[in-house]
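Every protein chain of the complex appears in place save one, which is left out.
Read from first to last, the chains carry the letters A, B and C; within each, the first residue is number 1.
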Amino acid sequence: MSSSTAPTDRYIAATDFYVRYAETDAQGVVHHASYIVWLEEARSHYARSVGSDYADFERAGYFMSVIAVEIRYRAPARYGSRVVISCWVQALKSRTVTFGYEVRDVAENTLHATASTEHICITREGQVVAWPTDWKQKLADGLPS
Amino acid sequence: MSSSTAPTDRYIAATDFYVRYAETDAQGVVHHASYIVWLEEARSHYARSVGSDYADFERAGYFMSVIAVEIRYRAPARYGSRVVISCWVQALKSRTVTFGYEVRDVAENTLHATASTEHICITREGQVVAWPTDWKQKLADGLPS
Amino acid sequence: MSSSTAPTDRYIAATDFYVRYAETDAQGVVHHASYIVWLEEARSHYARSVGSDYADFERAGYFMSVIAVEIRYRAPARYGSRVVISCWVQALKSRTVTFGYEVRDVAENTLHATASTEHICITREGQVVAWPTDWKQKLADGLPS
Partner (left out) sequence: MSSSTAPTDRYIAATDFYVRYAETDAQGVVHHASYIVWLEEARSHYARSVGSDYADFERAGYFMSVIAVEIRYRAPARYGSRVVISCWVQALKSRTVTFGYEVRDVAENTLHATASTEHICITREGQVVAWPTDWKQKLADGLPS
């Protein structure tokens, strides 16, 4: 067990699920690329938990593009475990948003990984634009007031 | 909506989850290989739902090896949907087991895919063996009495 | 080593590559879903080898949609191996095409898997249509004359 690396001054959305066998590799642990997919699912859950849906975002003609990922692996996760991903808004600017994450084991509370991802908003034509007002507000609502 | 393709005379384990964005492809729908991972997760859930855990199976020195997959895609699934996978024991022999599956949309009940997978039991050394008694019983329990 | 399961009366496109570590699972072998991705890459290679490019197909507004996959796993593949996928047109109809495949180890010639996949042609709007003439011809060229 290890103490939290998540901030305590803002909204945290946590989603949990079982490790899938396909996510493991020949080292017998979860492959490091599988975590990147988990972070994305945690963002999807974040949006749903605040009453938005990223699918609607795309239907409105916008795409949230990942421009950077930083992840630090602390302890291996294994098939048979249930993991919980905490996700929060780390920083918000007019054209970028950074999410922070913590990946833990549900049963043991082991810290598997900490991460951050940075995003921009682009249109269907690939033009970088400012966040649409309603999404900007939802993201801002997650920050300390 | 479409009527069920699942049998009504045996145990069905159903697990549901959101489509992950990483599971889509450039056609804008869920990539066909992602379904294979979903079927596996449905088998994992089947085992957990009858009080077993495939992780224990491997810790006991056995591996359930996939020897065949047949899948028919009926209608594309998309990000933003929640899907439910029904899984049942289709046939059980001393050295093989066949699972049947149905993949549907939770909200619309659309049938996305039907599938079956066949498996054998192997030891750590790769030798094909009969199912361990307790697992054989759990699998047999799912069949019509 | 095992004798060929591929037909000898038609065009065969073979592509080979190293097993990627991410394609393995905790059993220490290539995960069964990874093969499905390999079959797709073999189809991509088939198209390129006959002077077409599936990317152009999509740019022209068509999509080749997978409607069925059948695969039989014969012997596990492992990281460190180089595999070769042979791919051929198994059957061609006005609205469907079936590809056949054989997955082998390059060094040992071990047969890892045999498979077939069935496809339809759809438009961007999801309508099922006959194969565009030039693609129909390319596919027909691969069959026995």
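Here, contacts are C-beta pairs under 8 Å (C-beta built on N, C-alpha and C of every residue); 3 or more make two chains touch, one makes a residue touch a chain.
Every value quoted in this text rests on a predicted model; they were computed, and no experiment measured them.
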Given A:A6, A:V66 or A:L92, the one touching the chain that is not displayed = A:V66
Residue among C:A22, C:A75 or C:V106 that touches the chain left out of view = C:A22
Missing-chain contacts mapped onto subunit B | 21-22, 24-26, 28-29, 31, 33, 78-79
Subunit C positions in touch with the non-displayed chain are 17-18, 20-22, 36-37, 40-41, 44-45, 48, 53-56, 58, 78-80
If you put the missing chain back, which residues of subunit A would it touch?
-> 26-27, 32-33, 36-37, 40, 58, 63, 65-73, 76, 126
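Quick note on the criterion: only the chains that are shown with their structure count from here on.
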What is the distance in Å between the mean C-alpha positions of subunit A and subunit C?
-> 34
With chain centres taken as the means of their Cα atoms, state the distance from subunit B to subunit C in Å.
-> 24
Considering subunit A alone, which of its residues make contact with at least two other chains?
-> 21-22, 78-79
